[in-house]
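Here the complex is missing one protein chain, while the rest keep their positions.
All chains are identified by letter, namely A, B and C, in their written order; residue positions are counted from 1 within each chain.
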Amino acid sequence: MSAAVQASVGSGAPLLQADGVSIQFGGLKALTDFSLTIRQGDLQGLIGPNGAGKSTAFNVLTGVYQPTRGEVRVGGLRVNGLKPHQINHLGLARTFQNIRLFRALTALDNVKVACRAQGALHPHDTGFGGKAKNALANYRDWWRALLLTPRFQTEERELTRQAEHLLEVMGLSHRRDEEARNLPYGEQRRLEIARALGTKPKVLLLDEPAAGMNTREKADLMVLIRKLRDDFQLGVLVIEHDMKLVMGICEHITVLDHGETIARGAPAQVRSDRKVIEAYLGDSYLESHGGAA
Amino acid sequence: MMETPALPVPEARSPIPASLRGIFPVLVALPVLALFQWLLSESPFAVYLLSVMGVNIILAVSLNIVNGMTGQFSIGHAGFMAVGAYISGVLSLNLKEVALSFLPVAASDQVLFTVALLVGGLAAAACGFLVGLPSLRLRGDYLAIVTLGFGEIIRVVVQNTDAFGRALGLSGIPQYSSPYMVYFWVFLVVLVARRIAGSSHGRSLWAIREDEVAAEAMGVDTTGYKVRSFVISSFFAGIAGGLFAHFVPIINPGSFTFVKSMEIVVMVVLGGLGSTTGAIVAAIFLTLLPEGLRSLFNALGTEGTLAQKVDQIRMPIYGLMLVALMLSRPQGLFGMREIWDVLPRWIPRRRRGLS
Amino acid sequence: MRRLAPMLLAALAFLAAACEKKTQPAPSGEGGTQATQQGKPATPGGEAPAGADVILLGQVGALTGGQATFGISTRNGIEMAIKEANAAGGVKGKKLAIRVYDNQSKPEEAAQATTRLITQDKVVLILGDVASSNSLAMAEKAQAAGVPMITPSSTNTTVTQKGDYIFRVCFIDPFQGYVMAKFAREDLKLNKVAVLQDNKSAYSIDLSDVFTRKFTEMGGKVTTTESYSQGDTDYRAQLTAIRKTQPDGIYVPGYYSEVGVIARQAREVGLKVPLMGGDGWDSEKLFELGGSAIQGSYFSNHYSPDNPDPRVQKFIADYKAAYGSVPDALAALGYDAARVALAALERAKDLSGPSVRDAIAQTKDFPGVAGTITLDDKRNAVKSAVVLKVGDGKTEYVTTVNP
Partner (left out) sequence: MAQLLQHLINGLAAGTIYALVALGYTMVYGVLKLINFAHGDVMMVGVYMGYATAFVLGREARSSLLGVALIFAVAMLGCALLGFLIERFAYRPLREKPRLTALITAIGISFALSYGFQLDIGFLPGASPRAFPEVIEPTEWLIIGDRDVVVWNWQVISFLIAVALMVGLQYLVFRTRFGRAMRAVSWDHRVAALMGIPTDRVIALTFMLGSALAAGAGLLYAIKDTSVSPLMGLYVGLKAFVAAVIGGIGHVPGAVVGALVLGLVEEFVVGYAASTWRDAVAFGFLILVLLVKPGGLFGRVAAEKV
């Protein structure tokens, strides 16, 4: 994460902040007035029924979609209009709902791609000067790669070491030279997280990390996420359907329905919120159980 | 399980000291090339054929960087080759009378030839940048048609400017090229392709090929990398064009049509998308095949009308052969792997991981 | 990068400063090739395979690609000449054979095929291509190796300038362009003529440049020069643009494959004026493609098919029997080139390059099917041209223009 972001985070600005963010695809209001604040050490959840706009929110935060209204700030810096890779360099990493690993590359190489891509030394300076400096830095790197200079070789060794460490953390060392597509499902999920950590993020966005896992694997995942947050001093935001998992590890939950934020707060408080139950379990459940529990 | 693609990591201790590792391959190559040149000097046909083969290898390996490693789809490579050929050709024509005072004439010719080559290559690289930048917002087939369009525009420009000899073409370009020069550049392009593939930049290109959205999310500046792969690939296409212009007696627009671009794409796909050695083997095979067919038919006797029509039959056979190859081995000769991954076990191979 | 840039600049500056005129003149026009001997070839490359009972000739032509029709006609003409010679006992008592390679209408393929003919097949003599750029590529290789080459129909002046081993049996562009300019100006009394050229063919561009220059010198005016590309079939846009300039005639120095359709579309667009062209028009296909629209047009050619000379009529009959169609100019020129070559081989004291070259150079008043051929010191054919008028299904002789 670059020096500038460290400086602003040091001064207490939240790692990731979205306020009043809305997105419209033509007539469809995918997300309206979405706000969120993540500080270091937070472990927040983002839940909502299918099609509530959870993934859309994720995509806005990571720069895949541009918000029609409102602002997204990473480490205090406004990132509206930035490309996803620029936002990533500011310290925001993500995983994907349906796994998007580099299938033909080995597990090690998957992580090394993320580690290496931190080439941009001045991500916050997105003006023409910044771009020129980045381009120059990049061309110099290419020259070092082509001439196989000693400095380049040490950099490569360093990258491999970092990647191996991350694989170890995620318990994938035995899959080091295995192609990503050949890994079993659970391990592919963990490799995606390892890859995300490779970009040395400050905030980690997990898009349904427990999808397709059995209960025991989910329990292990809960422990792992909390451990990652502590070991890497991260802010973590998790999208998840599984109420038990979310309620288990998240200290703060935001609930979305049809693009609107219908509830926000601690797990216990959100669980009993009328609107949440109605959104999740539909009105019939409410009548049969006579209003709020 | 499939063998992993050879993206070796140069971290294992290799006998050569780190500082020397960079230029060691070049030191080895120079004497080998000199021997190669001496062996060939008395047979002009071998010289010509191997020069054509060398140019095709450079074109295939350089296009492989864009079509193979980065997964983009360019069918305008002959356009960049034309830029290199004509720019270096015109430069050499004008420098024909000039020689460097401190060098013997032969040596100064080679120096000026190299300068002309580099200028041609840089011009092609600039065109690569021009074509690369705007069209990289486009996906697959649209990018293909823009590169195809670029190739056709270059052909029309050349056909209508007197300086480039219009339809007749540019002749009288000094024939400085020699197998030594051609294969020095073949060596360079293969070295560059291998070093890119083995480096983190290469991994970023592979990432773009595998899943561009994920690569962007993981911090890879996909547009920047695609433009760079375009620039490097078109630079070497320009060099190939320059070499071509200096051993073919005359260059005219007919040599750089979109059919030529397609032939290069065929070499890359035949060799296996992403495999540098695959591109080399395919380029060698597709250059020698027409001559082989000729020798075969000549052996069948020269009198009969079949012998007269023999050369006409080559092209349809070439077409049908492509179809057969694609049906039998769609992933190409080596798939994404290099030759040393595909060789059978009993051939001793270097320990894994050593670049 | 910081250290690299200044170094590069210094090197460039140094190179520039050190440049000066080459002391000794560059090798004379032949452009000595790096790989093989310079200028005069020391050892003649073309000596006949000792003791072989077959004299091997080589031909390189466009058998596929855009100009396949012209390459195939030339091959047929040559093949017929070879067959007739073999039937009459061959040359020097030996049988003749020919090896034909396709250059796909590309100069680098032509050079590759020529090198193969010289070094692998060891041919005694090479018969060159129709398109001038391919012939130039072949001439470079043939001259360097000291193997004589005759191009039947490449009319670009620079082909025979490649060296003393390169000959041609057709007249050159400047003469043919002059012939039609003179005819248009003096016989047809035209003042304003438009030009429609094929910008993919050097032959077409050279003829239109010469015509424009000569016609303007003689007081005429070229209203506009439009162009099309070989392979097009819709010329209405160009013809509509030409119509606007109301010319008295249109010079279309293309090949019959395009000119026939151009004539149809010209009449269709309302252009009634006569069309004029060069020897590229001469083919039976011209009537098939052009139909009634081409009638009343004129073109310069090597010979007139209704020339009563028995040799010409016999050639036309034999060709029609062998290939099912009346020979075009390219077939006739191919036939003549082969027969000039065979006569030279018979005359030459041995089959080595220099002696065959000298034998060819002596060709004087050779009774060719496409006009009598005399080779001048620049190794071009000094032939008179005839102007023919296109009638219904056949051409009528109009006049002869001597060089």
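By definition in this document, contacts are C-beta pairs under 8 Å (C-beta built on N, C-alpha and C of every residue); 3 or more make two chains touch, one makes a residue touch a chain.
The shown structure was predicted, so the numbers you read here are calculated from the model rather than taken from an experiment.
If you put the hidden chain back, the residue from B:L40, B:L170 or B:V269 that touches it is B:V269. Only one residue in the set C:S227, C:T363, C:N380 or C:T395 touches the chain that does not appear here, and it is C:S227. Summary of contacts with the chain left out: across B:A144, B:V190, B:A283 or B:L333, the touching residue is B:A144. Within the whole complex, the absent chain has one touching residue among B:Q159, B:S178 or B:T287, and that is B:Q159.
Chain B meets the missing chain through residues 67, 73, 134-135, 137-142, 144-146, 148-150, 152-153, 155-157, 159-160, 213, 258, 262, 265-266, 269-270, 273, 309, 312-313, 315-316, 318-323, 326-327, 330-332. What chain C contributes to its contact with the hidden chain is residues 63-66, 68-69, 72, 199, 226-229, 231-234, 236-238, 240-241, 244, 257-258, 260-261, 264-265, 268-270, 285, 288-289, 291.
Going forward, only the chains that are shown with their structure count from here on.
The set of chains touching chain A and also touching chain C is given as B. The chain with its Cα centroid farthest from the Cα centroid of chain B is A. With centres set at the average Cα position, the gap from chain A to chain C is 71 Å. Centres computed as Cα averages put chain A at a distance of 41 Å from chain B. For chain B, the set of residues touching two or more other chains is empty.
Taken residue by residue, chain C touches two or more other chains at no position, since every residue touches fewer.
Partner chain B is touched in their complex by these residues of chain A: 62, 64, 83-85, 88-89, 93-94, 96, 100-106, 108-109, 112-114, 116-118, 120, 134-135, 138-139, 141-142, 145-150, 152-153, 155-157, 159-160, 177-179, 182, 195-196, 198-199.
Considering their complex, residues 41, 43-45, 47-49, 52, 96-102, 105, 111, 115, 159-160, 166-169, 171-172, 174-178, 244, 248-255, 291, 294, 298, 302-303, 307-312, 314-315 of chain B touch chain C. Those residues of chain C lying in contact with chain B across their complex are 15, 18-24, 26, 31, 33-36, 56, 63-64, 68, 75, 79, 97-102, 104-108, 111-112, 115-116, 118-121, 132-133, 136-137, 139-141, 144-145, 156, 158, 199-202, 204-206.
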